[in-house]
Structures are given as structure tokens and as C-alpha cells.
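Omission of a single protein chain aside, the complex is shown with its protein chains in their original locations.
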Amino acid sequence: MISSQAKDSIERIFYKAAQARLPMAPGDVCDIVPIKPGSVAGKGAIEARAKDGGATQAGRPQAPTGQVVVLTISGILFRLMLLLHFNEDDSTRDYFVKDDAQSTFGEIVAEISNLCCGAMNQELLRYFPDLGMSTPYMLSAQCVPHLENLKPSYLSSYAIQLGDSVYVAATLCVCAAAPIDFVADVSAVEESSGELELF
Amino acid sequence: MTQSYLVAALMGSVVTAIVAYFLHRFYAAQATTRIRVEAHARTDALAQTQARRTEETGQEEQAKQELESAIVDLRDDLARQIATTDEIRVALKTAVEEKDQWTQQARQIADEASRLKSLAATFERWHEQMISLMTQNQDMHAKNHELSAIVRHVVIVSLNASIEAARAGPAGRGFAVVASEVRELAARSEELSKSYRNSLHRNDLTTTTTFQDIQAGGKMITASLGSVEALANQLQSKLH
Partner (left out) sequence: MAKILVVDDSSTVRDEVAGFLRKNGLDVDTAVDGKDGLAKMKASPGIKLVVSDVNMPNMDGLTMAEKIRGELANGAVNIIMLTTESSPAMKERGKAAGVKGWIVKPFKGDAVLETFRKLAN
């Protein structure tokens, strides 16, 4: 029910949002590789891509650990769910948590996921004028394989590498109530974030 | 001498008088002719003037008739104009009344949209309930985890029991069978517990995504209603 150009568009929008909002510093490496849904992101996925030189279905079939941040964007005809998995290891923690922060790891990654999903929301608003976004929620990573039960029209996963050694797994899941077709132009440079617009 | 003078003078005056008389008659005749000519001329002129006047009168009569007919036409026009103006006045009154109705309807739309926006409160209520449901789910997870731990412990106990039974030799055979059955039950319980954990995760995902859909959907509706309200307000101000 979702046209292939719409699927490509959604993916492009996700890439743009992830590259804009996940890295802590603007110049940081942000490498995104498609993977088989449900697999764990890690060095494996990124290295496999380097070997094959193309998008691979690399991922080790093991039980997912840790938690994912879940967000939903709802439109009239569809809903899009974004699930981001962050390894709660030292390199990830060092990357995201600032020294004097009083928030927990969970709260920090929830906010980053919120920004990423917010960027996707802004971009999608150009094509779907009626959209709303939920607040983030943490679920066990073991919930991710059950996305199939929602009977999605589009389900895809990605392995993301930030900086040297931070790995994030992302899953996009879209359920559509009617045919969806659109073409996204992500070439527009984003200028308006962070600036104060006075009324 | 004086007598001839007097006679001469007298004769002179008589001659003069006679000459004067004839001159007078000549001039009188001339004058009369002149007067007659002038009189003719004047008469002619008068006649001409008279003719002109008659013509003019005829023209004026004509003009007057034209003016009268023009007046009749204008009166008809005016009557038509008045009729048209009355129609326009009625149409304007109707339009003003309709405009008032539209203004009222625009205000109703704006009010309705504004009222519906308070639906947002409903979504907030559902959010609280979602938190409550998820908390219950956490509770079930915890209980299942505990059950799992107990089952694992039972497996260990049954293994120990098998070992003891083996040590007891033939006398322990009955005990060994029981121990083995217990282990089987424990294994099935473990399977059930895993399956249950799976169901809980599936439930968590469905619950979370459903409530997020409601939350996000609610915001979408509120935003759309905001647009409707803004449009209705614009329409209202234009109609004023």
C-alpha cells in the first residue's frame, strides 16, 4: 500500500533526520547501513558493509538486549513508528552524556530520539499537513521483533555508527490505512532550528 | 426808389416763396417716395420677420412636442429606475441578512472548533491510563521473572533429587521417577514462562504504539482544528 517511491522518500527523510540530530557535534561521523529487521546493530553490520561495499543483510541473530526508545508520528492515513536502540555501554555513555548532566542515560537518549523524530516530523509536514507526534517511551528491546504483528506496510532497520565506536540500531515501521504515495525532496538546507522566531 | 425796392423785394420773396413751394413739394414728394419706399421696406422686413417668427414658432412648437415626449420617456425611465432600485434595495437587504447569517455561522464554526480543541484533555486522561497499564505490565513482567527463577530453582532441586535417588540405589528408583517427572514439569513451566514473557513484550509494544498513536493523533486533530478555527475567524472578520 505504500508505493516504492514513498518508501524511498521515508528512508531519505530518516537519513536526513538521523544525520542532523544524532551526532553530538556537527562534524561527527554518522554512517547509516540498512540491515535485516530485528538484528542487533554493532560493528558487525558496519564491517560487513565495508567488505561487501553495498547494503548487506548482516546482523547476528541473537536475543536483543537493553531498551529501545519508541516514538510515533500519526497522520490521517498512516502512522510511523521510530524505534532507536542505544547500547548502554561505556563508549555510548561517554559520547552522549555530558559531564555535569543530572539526567540518566535513558532520559538523554530519549531526548535525542525525540529530536530525531521531530526532524522527521518537520520534513513530513511538507507533504502531509496534518501530523502529530507522541512523546518518547522506553520499551525492552525484546519488543522489536513483535512489530510484525502490527501488520506494517513498511518495515526497515538500520545500523548507525556515530563517531568511532558508538552504535545505534534504528527501526522504521509504517502502518497505512490507505495507499500512500509521495516524493520527498530532502535537498533543502535546514536553517530554522535553534533560532528564535518572534511573533 | 424805396417803392421799387419794396416791389423788387416783394417780387423776390414771391419768387423765393414760389421756388420754395415747388422745392418743398419736390422734396416732400421725394420724402414721400422715400417714406413710401422705407415703409415698403419696413413692411417687407416686418413680413419677413413675421414669417421667421411663424417658422420659429413652428420650430418651437416642434421642440416643445419633442421635449414633452422626452419628458414622458424620462418619466418612464425614472419609473423603471425606481423599480430597479427597489429590487436592488430588497436584494441588498436580503444579502445583509444572509451576511449576518454567515457571520453567525462562521462564529459558530469557530466556537465549535475551539470547543473540540478541548478534546486534548481527553487524550491527556488516556495518557494517565496508559501509564497505569504499562505499570501493570511491568508488574506482570516482574512476577513472570520471579516464576522463572522459581522454576529454575525447581530444576536444580529435581536434579539434586535425582542424584540422591541414584545414591540410594534400587530403593531410590521410585524417588528417581518422581524427580524426573518434576524436572519435566519444570521444563514445561520454563517454556510457558518464556512464552508468557514473549506475550508480555508483544503486549507492551501493542499498548505503547496504540497509545502513542492516540496521543499523536490527538495532537494532529487539535492542530487541524486550530487551522479550522483560524480560517473561520478570518471569514468572520472579512464579513464584518
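Some points to look at:
Which chain is which? They are A and B, in the order written, and residues in each are numbered from 1.
Basically, a residue touches a chain if its C-beta (ideal position, glycine included) is under 8 Å from a C-beta of that chain, and two chains touch if they have at least 3 such contacts.
Just so it is clear, the model here is predicted, and its values are computed rather than measured.
Contact with the omitted chain, checked across A:I108, A:M138 or A:L155, is made by A:I108. Residue-level contact of chain B with the missing chain is found at 120-121, 124, 127-128, 131, 219, 222-224, 226-227, 230. Within chain A, the residues in touch with the undisplayed chain are 21, 100-104, 107-108, 110-111, 114-115, 117-119, 121-122, 125, 129, 131, 133-135, 192-199.
The rule we apply is simple: only the chains that are shown with their structure count from here on.
Chain geometry summary: the mean Cα position of chain A and that of chain B are 44 Å apart. Residue ranges of chain B in contact with chain A, taken from their complex: 134, 197-198, 201-202, 204-206, 208-209, 211-213, 215-224.
The touching residues of chain A, counted against chain B in their complex, run 70-76, 79, 81, 130-135, 137, 139-140, 142-144, 146-147, 149-150.
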